[in-house]
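Omission of a single protein chain aside, the complex is shown with its protein chains in their original locations.
Now for subunit A:
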Amino acid sequence: MTSVTNIETNPWPERSAGAVEPLLQISDLRISFTTAAGEVEAVKGVDLTVYPGQSVAIVGESGSGKSTTAHAIIDLLPGTGRVTGGSIRFAGRELVGLDRKQVEDVRGKEIGLVPQDPMSNLNPVWRIGKQVEEALVANGFKGNKAQRRTRVAELLAEAGLPDAERRAAQFPHEFSGGMRQRALIAIGLASRPKLLIADEPTSALDVTVQKKILDHLEGLTHELGTAVLFITHDLGLAAERAEHLVVMYKGRVVESGPSREILSNPQHPYTRRLVSAAPSLASRRIQSAHERGQVSPDQLTAHGSARPGDDVVVARNLTKKFKIRGSRPGSHTDFTAVDDVSFALPRGRTLALVGESGSGKSTAANMVLGLLEPTSGTVEFDGQDVTALSSREQFAFRRRVQPVFQNPYGSLDPMVSIYRTLEEPLRLHKTGDAKEREARVRELLEMVALPASTMRRYPNELSGGQRQRIAVARALALNPEVIVLDEAVSALDVLVQAQVLTLLNDLQAQLGLSYLFITHDLAVVRQIADEVVVMQSGKVVEHAATDEVFDNPRQQYTRDLLAAIPGSSLETGTIAG
């Protein structure tokens, strides 16, 4: 980090309370979008203050107006959006109503932006160095070619890219997600802005990478005295990284204040909901409706509860190798995605497969589902080898194991109505006549707490959480014993995620379901799983009961994963719920 110290910045602006002028002061900001349905107000009077060198976070779910507010600061509102009222003062200057030229002077030079998606925010046909250089030149860096190159290397090194000079000559596709995000941070900080807007800077990255990058960003902005405005949906992350929190809901600020205070003593009902739903802050398994005493014992049905040693799915020495095309035509090398993995799913319980991207957890799940043939090893379902089934036996087996996938926008056919989506498995397996099938569809919708009228709708009319509940209902249609949940709640907002998790938990207690829960998010695991299998690069590194893994992790990798949960360092004490 030696490159930072010789730069002329004042790392410690005056910090005495009250004496400093705010760097950014937003008051009563209103933003509207023009849609087919007329004018829609997305931000309804937001107040926000950021002091020099301070870190502030806006927290909210999708559609809360948090990104819209942030983008209004640098006049990057998408489409038809425009500021209809209020003011944005930055360093004593009004930003609302500036013409394009004046905004361009501020943008980049005084306010930097680290965008959300590292995959699409770098131009794939330009070298990384060129893109950083562009940011420098656009913001008035004077200097010849050699000076520019040196500066680019300095910036990239400062953002934490080793061997920066060589890296600068590479293209984005040669970078991993984390490295791209570092390059974007270098671009955001290229001209030493006074304020850096970080819009969900790490939500697309693995947790351990996320932690490293946020740690680095924190150190760097601290050193440079840059104020940071985080935009995030993750309350834990926000509270951990920012000193001041602004909670937004439906275009309004519902609560703001010092982050620890908000976390330990939320006042507004929405904030309370958010705090109690945040998986990173939850400390124990969700109780099922049964345990909460809302279901009478006789509602518990056939498949029954767990008896020790009764494993419904047993995976033995599962190995899956994929062929990767080699450099010469016709040649190939083997890539081992899953390497000698064994686990058992006890009946009526939840087993979580945890790992980062590329750990082989989804490949393992697909083998359990019988969608992928293992290279070696077996999957036994109720003592029967799934891989050796005839096609008719396999068809029968399908009824007993069903998946729910991650992407709520991809898991339902957009052309098919909800009714047909739910009826399809019944018709396929020739269950009942038309009337019975309709009754079953109604029952399924009720199970996932959706009104019966939903069945006339199409997937595009439902929210992500609702689609995910439909996907759960479709999985339940044939009364399966095992459901494989492949990142089933990862794409959902916190509150919706909590709702779906509670639903899954209730259904498990009601129907005696066994879940194989695939996730990258250890925080969610604690809420739903009984046992955890931690995977890394295709191998099982740790397998234990959930509490055991959390309280007493044996492997360094598991400890890293645990430490990387945003908000894990916070002591929240008792939380109002």
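To be clear about the criterion, a contact is a pair of C-beta atoms (placed from the backbone, for glycine too) under 8 Å apart; a residue touches a chain by one contact, two chains touch by 3 or more; residues count from 1.
Following the convention adopted for this analysis, contacts and distances are computed from a predicted model.
Given the options "NADH-quinone oxidoreductase subunit K", "Cytochrome bc1 complex Rieske iron-sulfur subunit", "ABC transporter permease" or "ABC-type branched-chain amino acid transport systems, ATPase component", which would UniProt use as the protein name of the unshown chain?
Choosing among "NADH-quinone oxidoreductase subunit K", "Cytochrome bc1 complex Rieske iron-sulfur subunit", "ABC transporter permease" or "ABC-type branched-chain amino acid transport systems, ATPase component", the correct UniProt name is "ABC transporter permease".
In the complete assembly, which of A:Gln147, A:Gln394 or A:Gln555 touches the absent chain?
Looking across A:Gln147, A:Gln394 or A:Gln555, the contact with the absent chain belongs to A:Gln394.
Looking at the whole complex, which of A:Gly236, A:Gly360, A:Pro374 or A:Gly465 touches the chain that is not displayed?
Of these options, the touching residue for the absent chain is A:Gly465.
Out of A:Phe90, A:Phe405, A:Phe517 or A:Phe550, which touches the unshown chain?
Residue touching the chain left out of view: A:Phe405.
Give the residue, chosen from A:His216, A:Lys250, A:Arg442 or A:Arg554, that touches the chain omitted from the document.
A:Lys250
Write down which of A:Asn144, A:Ser453 or A:Gln556 is the residue touching the left-out chain.
That would be A:Ser453, which touches the missing chain.
Residues of subunit A in contact with the chain that isn't shown?
Touch with the absent chain occurs at residues 12, 15, 17-18, 20, 22, 25, 47, 49, 51, 55, 243-244, 249-250, 252-258, 260-261, 267-270, 273, 369-371, 394-395, 398-399, 401-403, 405-407, 410-417, 424-425, 428-429, 450-451, 453-454, 456-458, 460-463, 465-466, 471, 474, 478, 495-496, 499.
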